[in-house]
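What you see is the complex with one protein chain gone and the rest in place.
So, chain A:
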Amino acid sequence: MAKMYLLSNFWLSADNLQTLQDSFLPLLKGVLYYTIPLTLLAFFAGLVLAITTALFRISGVKILSIIARVYVSIIRGTPLLVQLFIVFYGFGNLGVSFLKFSPFVGALIALSLNTGAYASEIIRASILSINKGQWEAAESIGMSYFQSLKRVILPQATRVSIPPLSNSFIGLVKETSLASTILVAEMFRKAQEIVATTYEPLLIYTQAAAIYWVLCFILSLIQGRIERRLDRYVN
């Protein structure tokens, strides 16, 4: 009996096909309205945070470097799920209206902070990987620290950081599913709702997995294109 049930789930019967078809639109909506915007916004906010943090770290100014270290240490040392709960439920419970976030904004803040910490380490490592001679060549023609950074070091560090940052981005797509726990109507939350009415967990969750996979596959194609473009000057 149990075996039969399992099989019926794998078997793309007319019933199952219908269920998949019915659930596709709501899932797609979750992707378009929440998963993708959340990923994009959190990634770009995270990137700004990451660059700032990385520059703080390498600035040689003690207080800035300490701030950066503490931030990275806290974020890396605690689970994202816990960070989400603190930002949304924890801050929301303080009674300060300014800190009462909507689920979407709460998720955005937590995901940005999380991405910012990890990506800052990537960016810092990329900057440090650039040969010291590049700094010296820039300074020898009279450039200031920030001119050297902007014109010479960061463009090269960007090339180095694209593969690991792409990994972070792809990771972030999947991490948005955690936002379901604070009621963001992203794809996985949608999938859970559909399962609650159809009682087809294997089918629906597999479908959700397939959609995540397609998203990530497209992203890895884009990553390849960007890398090839930036490879122009590397032999």
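Keep in mind that, in the parts below, contacts are C-beta pairs under 8 Å (C-beta built on N, C-alpha and C of every residue); 3 or more make two chains touch, one makes a residue touch a chain; residues count from 1.
One rule holds in what follows: contacts and distances are computed from a predicted model.
Asks: Leaving aside the chains on screen, match the unshown one to its UniProt name from "Polysulfide reductase", "Transport permease protein", "Probable Ni/Fe-hydrogenase B-type cytochrome subunit" or "Amino acid ABC transporter ATP-binding protein".
Replies: For the chain missing from the view, the UniProt record says "Amino acid ABC transporter ATP-binding protein".
Asks: Who touches the missing chain here, A:N16, A:T52 or A:Q134?
Replies: For the chain that is not drawn, the touching residue is A:Q134.
Asks: Pick out which of A:I109, A:V152, A:L172 or A:L215 touches the chain that's been left out of the picture.
Replies: Counting the whole complex, the residue in contact with the absent chain is A:V152.
Asks: Consider the whole complex, including the chain that is not shown, and state which of A:V105, A:A125 or A:M143 touches that chain.
Replies: Hidden-chain contact among the options goes to A:M143.
Asks: Tell me, which residues in chain A touch the chain that this view leaves out?
Replies: These residues of chain A touch the chain that is not shown: 131, 133-134, 136-145, 147, 151-152, 155-156, 159, 232-235.
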